[in-house]
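Missing here is one protein chain; the remaining ones are kept as they sit in the complex.
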């Protein structure tokens, strides 16, 4: 047996998407993948940031944070010091770009949607879980706008979902848990659309390097995992 | 009918205490009172802050925060700017003092327990719900220490719980919802022990003043509400 | 003899209110209670904070700070680091709320009065001295506005004054000095109007709890002390 | 003609590596690629960050910044406000990881090498130019240590260099200038070793998505560009 | 008549030095020059900053701040935002350097004296008044140490005092008030010892320039003013 929780190398952890996790939000979902739990809520505000004003286009952005005891040992509450850490900023920029690939900004009009991704429990893959959940919250928020007749057409170009793939002890594994991620030699995060195209590919060798052959295996595994996640998203969206 | 949700003036909202809300914490509970939801987790660390070192006594502290979309409109994520707001600091100091009343610091020894109170949904009474929930998380963390034989005796002096009482349109009401709190002329937070004594009494007239007679009614109502909350705490602690 | 300075349990320290402590301010008073000295100055500015604009109402706010060597040992100058400490914010919010109870905001019109309370010397009771002094500075600033014909009627609803009461070694004592405060088991700050009503009641048990009987004694003592302070305020205001 | 400066799609801009750009540093190089100019200097300090102490291993980290008038319009000087921006943190984390792939940390011993990459002029590709230049500065610093007999063996595992590839108007182009980067639909940064392996692959679709076929073309072009950069590095290192 | 308050060009404003302005400090004086009032207190602490440790020498430093309503219109409380302003830092560095000229650091031993200069009222010349007052507070603190037998010899090398001189409408004037300072074309601050030597000479032309002849007149006037201030200091020190 290769993985501590008995999964096959190409097997995702169990995914659960629970809608309406924060009742006041225009869109909200709790995503759980294994022990990782991320609360994703989409908030709609009129207007756009300065650099877009008057262009007739909307904006989608994301914020990401972790509760202090989401992890095995407590981490100091971020931002009680001096602004979010580099890692946090990197992750929320990734989530924001991924969501913007999904939305037709002209169709959205001069509105800003902020998707907050708060990690309640962290067992690896929090940034990719956040993207997968955030898309569902975003979709629900757009549906809310359409139901209120603030939009006549859903400004969705495609669905997006994400997963991680890593190389651990020379084996390419899908959807790493924290314990696997910690030991990984290579770590990829892949974001794809439901048209089978890539939005982001981020691969890092932790203190080493990887061949093109490994890269190809990683992309194959990512694609198979993301296909399942896109179906999970669709199922919960259809049921809402 | 006096209250928008049909409650009697002396009636608490329904309370739910769900243990093990964050699996990695030494103690953790989700408290829900009506639509208010606060995740309370107690983390144990060896050592104490500078000012207590070498005194052979422990320390209990609390942090409080609200997710951006806990509220009807999104609030900016605190601490992405310049440290917690005054209101936040005031609340977390109140929670910390309340919990310290419950603990025998000599018995705890040179350990620090930090109780994080994160508001997932806010409909009034978040600080008093945080105290009521935090006591349960703290109790569970101490039980964990005892189970691990890190403590031989539970260093608990008493249980503490809290509620709010307010004067709305001249009527004294127990456990205000956000909509009631917003309209209140007088706003009290009361923290009591299971020996029927007060740990904190904080009463504020919002732009007015109140008589000693009103103060007496407020204290009566607070006491009756807190008795029920102490029973709820006991029930969930006994079941854990 | 119970108290180190020979006072009876129900006796205030000597109070001195010196007007015009900062000559450029619209209102200004130095309040001394024993060795505690607080410089209170009221500044009037046109306009109100964002959240009140266009409502035709005024705003009163307070800031509180302590000089580094107000205390027995030097404290680092606050705010050279990262914004005021929690304690400071709690105190200035208390002063602000207390003063707002005294003012008719419609009568004030779209003006902001900021009362700065700077502690030059600290021997206990700085926050209650600040409230008692700040009311006098505020009253003088309003008189200045009326003298300039910027106001036709004084927008005062009531006078406010404050004192502390504590339980030290089981005895309920009025107006604690630093040395008494340090040893107190229970610590109350009470703010009252000249109509005999309460604006704020804040009682804290430092690591213990107190009974309803004690609470009643505390409130009796506070009322008697505040009556005298209200007379001291009236005397200085009448003389100005 | 496809590119505004007349280059072929697979053609790098002219590269210049000038050693000893800051005379006090253990290693220092100015890298120019077209109009982009980055000053890279490696500083050696004894000791390692907290999390590595006592492990007998070294650490390599990077900082990245841009002078205010490196760009066509002046940007506010970063860090005069509230810490580096997200983009800056992301870039300096990337540079640091890339350099760590090149170094044998056991061989380095308990030393920290900080490579400062300061952009004097920015015309696209600053982060990849920084990596390519930083490797040379790092190599020189290690040579300095060896010359001083602080090291007996050069702790180098491989050389690293980096370039960007983008898709502009449907064409895959090597080494984007600012004007090309601004219009790019897809933007990749690729870091490789002189053993032909990948250290980082970061590809982003700006508001769209890209196919696996495009990804393959991008990687081919990156590899050919990086081969040339590795030769440029080798030439300047051999001459030093 | 040249000056709005009727002074001759070479005339100081009236100076008052009141000792023991903050009772808890080792040394403390209130200095008043005209309407300018600065509270100077010297605090002694064991130990020295990092860069001096183990050298057997002491350190003297100063902090400077202005109360919000020291001035004609209220200034925002400094440091509630982001650290002291440039002007404040410049002034406190000047005060610190001036005081260090007066002290024999070997004689002081490994102690730090911090002199806090808090401006209660500002009518021009606050930084030079601060220096003149700070010297007296410092002297008193050293006397306190000697009285306690912590020092056997007073580690004083010389007295220091300071004044301002400016050019207003072409006339060279001693000790500018705020109204004069505001209109000055040239502004000098001069710090001298009781041996007739200079510690600091800082002259600035506000949007113009000045000749060597003017500079000579300025220095003559400064010397005559500082002689008087040194006598005032001596008188109060002798009386303490």
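First chain written, first letter: the chains are A, B, C, D and E, and each begins at residue 1.
Convention: contacts are C-beta pairs under 8 Å (C-beta built on N, C-alpha and C of every residue); 3 or more make two chains touch, one makes a residue touch a chain.
Values in this document were obtained by computation on a predicted structure and should not be read as measured data.
S.K.: List the shown chains that the missing chain touches in the full complex.
M.R.: D, E
S.K.: Which of these, D:43, D:143 or D:227, touches the one chain of the complex that we don't see?
M.R.: D:43
S.K.: Pick out which of E:23, E:52, E:154 or E:201 touches the chain that's been left out of the picture.
M.R.: E:201
S.K.: Can you work out which residue in E:164, E:193 or E:233 touches the chain that's missing from view?
M.R.: E:193
S.K.: Residue-wise, where is chain D in contact with the chain that is not depicted?
M.R.: 22-25, 28, 35, 39, 41, 43, 45, 63, 65, 67-74, 77-81, 83-84, 114, 116, 118, 120-121
S.K.: In the complete complex, the non-displayed chain touches which residues of chain E?
M.R.: Against the left-out chain, chain E lists 82-87, 89-90, 92-93, 97, 100-101, 105, 158, 192-193, 195-212, 215, 219.
Following the convention adopted for this analysis, only the chains that are shown with their structure count from here on.
S.K.: Cα centroid separation between chain A and chain E, in whole Å?
M.R.: That pair's centroid distance is 59 Å.
S.K.: Once you find the CA centre of chain A and the CA centre of chain C, what distance in Å lies between them?
M.R.: Averaging C-alpha atoms per chain gives centres 51 Å apart.
S.K.: Please set out, as single numbers or ranges, the residues of chain C touching at least two other chains.
M.R.: 82-84
S.K.: What topology does the chain touch graph have (line, ring, star, complete, other)?
M.R.: Contact pattern: an open line, chains touching in sequence.
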